[in-house]
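As you look at this complex, bear in mind that one protein chain is not there, while each of the others sits in place.
Naming follows writing order (A and B), and every chain is counted from residue 1.
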Amino acid sequence: MTLLFDSLFNGISIGTVLLMAALGLAIVFGLMGVINMAHGELMMLGAYTTFVVQNVFRQWGDPWRDFYIFPALVAAFGVAALVGLILERAVIRFLYGRPLETLLATWGVSLILQQFVRSVNWVLALRLGVFGLLFFGGWWLLAKRVDWPRIKGWVLTLLLVLSTAIGTVGGRLLAQTYALAVTQPWFGAQNRDVTAPRWLRGGIPVGQLFLPNTRLFIISLTLVCILGLYIFLQHTRWGLRIRAVTQNRAMSACVGIPTQTVDALTFAIGSGLAGVAGVAVSLLGSVGPNTGQNYIVDTFMVVVVGGVGKLLGSIVAALGIGIANFLIGSGTLALIFPGVPILTDTLNFFATTSMAKVMVFALIVVFLQFRPRGLFPEKGRTVDA
Amino acid sequence: MKVLHSPHTPDGITTPAQGLDLSPRNKLLLEAGVLMGVLLLLIFVFPAVLSGFRLNLLGRFLALSIVALGIDLIWGYTGMLSLGQGVFFALGGYALGMHLSLQLPDGRIPEFFSLYGVTELPWFWRPFYSFSFTAIAIFLIPALVASALGYLVVRNRIRGVYFSILTQATTIIFFNFFNGQQRLINGTNGLTSFTTLFDLNINSAEMRFAIYVATILFVALAYVLCRYLTSGLFGRILVAIRDDEPRVRFSGYDPTGFKVLVFAVAAGLAGIAGALFTLQTGIISPNAMSVPFSIEMVIWVAVGGRSSLIGAVIGAVLVNFAKSLLSESFPEIWLFFQGGLFLLVVMVLPDGLVGWVRTQGRQLWIIFQLWRRRLAKTSLA
Partner (left out) sequence: MLTAAPIATRQILQIQDLTVSFDGFKALNGLNFSLDEGELRVVIGPNGAGKTTLLDVLTGKVRPTKGCVLFKGKDLTKLKEHQISVLGIGRKFQTPRIYQNLNPRENLELSLNPHKEVFPTLFGRRDLRDKVDALLETIHLVHKDRIPAGLLSHGEKQWLEIGMVIAQDPDLLLLDECVAGMTDKETEATGELIQSLAKNHTILVIEHDMVFVRQIARKVTVLHQGALLCEGSFEEVKNDPRVIEVYLGSHKRG
């Protein structure tokens, strides 16, 4: 009994992290049919933001350092949402209706973000800033000219070359003058550690069990996110618009809903949720450039199993996958079915974290034989028209 | 649904292809001629002009271009974006790797087994003593795995993005699986230190050249196979499935069989590529099944141009040369560059280099024709 309860708790706490990561992905997928391969990197950015906020608060000394987590949540949401917004405006909206291409483009973005956190330093930041200012500023200024469409190709090429050149030269100069102070990477390629605040370190004993505070915190955080998202979708004007566009984009556009704004908003919120998930992840282990990659495939599976019709689908799927992963990976299942040697042998074979994923994937494929569109499929005529 | 490229031109100007005005038969002959020419060039001229190091790289990249051909077949023509070709690539590599590891005197087993205290060869290694079994397995094992997976997924009408992320998950799964099995296949370290094949030293210059030539022949073979599948009625149906799969059912076809078949063929090709690549690099490890590598394969095709088979080959070779140049000198830049390449190709060059050359060529041709007409008019006046 304790065993079961213990595994249930552990499974749920794995599941809640997955769920938080998957929520954003699922609403975006429902709305735009787009899978964002950089979603994991948005989580990673959230985790790094936590790391930065923690360091800032640590400098401020005692009463502050224990409460960095709340501003970190806000900052992580903000940073990830901002990056998501830029991603949507700069890339994804041009690929509307081409989901496979979007997949590839966002993968490109995820590679760039990974390398970015590895090598970012003051020089790179300055170069990027200068480049962005010159290139997009120039674009914005020149786009007002009447003959813009005609000169567009040439002007953009020219701007690209010029602003890259100026940025590079500026960076060089900076590097030469200040040397190490500016060429030192901010984070580097190694993993960084976020230490949970003191009040999150212990745990609560319940009977023979011990429930770690971080886990409880993550579970409540997830609950808050779900509740917030639910209220936002069901009881606000923009939530209504998002639901309308999800169901029928053309019709929504006809009744005057600004679908472009809805897309951007949803994408930003979805990305922000990824950032919040990043905070949770940073509490569980160290943070590195590959943090996002560890979660991304599992979150995709949550969307596949849950379907895109309802939030509930994601919830059930995430908890299901989390529990299944833990039960199999920890070998608990093998303990539950003693006696049958073949079964226990097989289960023991899969009783590691990575092998559990193998088995869970097999189960998902079996599940898809019965419910190919997930637990709560999207309905209506547009499906498979 | 967009129309990929139109031969429509204003003013009734003929496009270059029409301008040449070849019958289908002659076009085929022309293509075969060009193919032969390229083959001869690769086999006789390149070895003379390239350094041994570059030639070796070229051989590897040509092996990779076989995977790219398969990806073009399933993605460019059939619309199935697989992010799991690395799995099939690695399966082919492992099949050959096992055969190469078993080039031992009787009774001995590959050295790494002793690390884990394994004294008897695991049963599934046994058939790989035979080269003919290995040769068949290189193609067939990936093809069978792909058929099984493809059938389970495709028959439920799971397609598009769903198919992509399921194949991506498959990659992780195989990666985990192979990584975890030290006692069976040496886990993370993979299979390496191969020495002989057919009792010949695989590192001798002659053998290397033979492998290089074999690679080229396999590329040609794969090209012909894909060309056969994509032309004619069968190819038309693949395109129809890509553009409007539900409609194909109402035309009386069951898309499942078609999709599973091409997926299996692409997987088999990936297996061959993996074997040839392993032969030239001397190692196969679970890294070949990593997610980034599988997705990288797609970009080769995208860069070259997925609306043509030749684009896949060109893309694979070019991108990999760029990679080896960049990651030799600036390892940091490579990821930025690769990410940028994904964005660039998707947003600016959706038909890749070959597509770009085609449209540019067509425009130049039109300008040329207009200019000729003007010339004709002035000379009349």
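Here are some notes:
Just so we're on the same page, a contact is a pair of C-beta atoms (placed from the backbone, for glycine too) under 8 Å apart; a residue touches a chain by one contact, two chains touch by 3 or more.
What you are looking at is a predicted structure, and each value in this text was computed from that prediction instead of being measured.
Of the listed positions B:Leu140, B:Leu261 or B:Leu279, the one in contact with the omitted chain in the full complex is B:Leu261.
Shown as candidates are B:Phe44, B:Phe124 or B:Phe234; the residue that touches the absent chain is B:Phe234. The omitted chain makes contact with chain B at the following residues, 1-4, 6-8, 229, 233-234, 236-237, 239-240, 243-244, 246-247, 249-254, 257-258, 261.
The rule is short, and it goes like this: only the chains that are shown with their structure count from here on.
Note on chain placement: the centre of chain A and the centre of chain B lie 31 Å apart, centres being C-alpha means.
Interface of chain A with chain B (complex): residues 29, 33-35, 91, 94-95, 99-105, 107-112, 114-116, 118-119, 293, 297, 300-301, 303-304, 352, 354-355, 357-358, 361, 364-365, 368-369, 372, 384-385.
Here chain B touches chain A in the complex through residues 75, 79, 81, 149, 152-153, 156-158, 160-162, 164-166, 168-170, 172-173, 176-177, 179-180, 246, 291-292, 295, 298-299, 302, 332, 335-336, 338-343, 345-347, 350, going by the rule given at the top.
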